[in-house]
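Beneath this line is the structure, given in structure tokens, with notes to follow.
Only one protein chain is missing from this complex, and each of the others stays in its spot.
Presenting chain A:
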């Protein structure tokens, strides 16, 4: 190993420096790749991927939310429409029901009235009939007692009829 110290001015070209710097630079580059550049740029790539992935997923989530919102809006609109339809139908039903109930009631009242009138007239008739009979018998008895003359029941009846008719006419005239 021949090594000499040359102090003083540079003597010729120190071409060893080129080799030294080449080796130094390559070693430095290898060390940096292993300890600094490699891990950091890997992490940077990972972060870039993550960010772009996050952006994508955010975009899709936003789209989904928008779809949901429009769906809900549509449903709301539909439900409004349906509700108004239901109310309308209910109103119509109510109206109809009201009409039928009223007409039923009127009919019932009518029939009741008619029945009542019929009943009344029949009762009156019955009452008149019974009164006629009673009056006939009574008058016969009274007459027979008073004039002691047997009157034919039929003649008597005819007599009383004419009398009562006269009464009825007087009543009606009133």
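Rule of thumb we're sticking to: contacts are C-beta pairs under 8 Å (C-beta built on N, C-alpha and C of every residue); 3 or more make two chains touch, one makes a residue touch a chain; residues count from 1.
One rule holds in what follows: contacts and distances are computed from a predicted model.
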Omitted chain, identified by the protein name its UniProt record gives, among "L-arabinose transport system permease protein AraQ", "YeeE/YedE family protein", "ATP synthase subunit a" or "Phosphocarrier protein HPr": "ATP synthase subunit a"
Residues from chain A at the interface with the omitted partner, ascending: 1-22, 24-25, 27-29, 31-33, 35-37, 39-41, 43-44, 46-47, 50
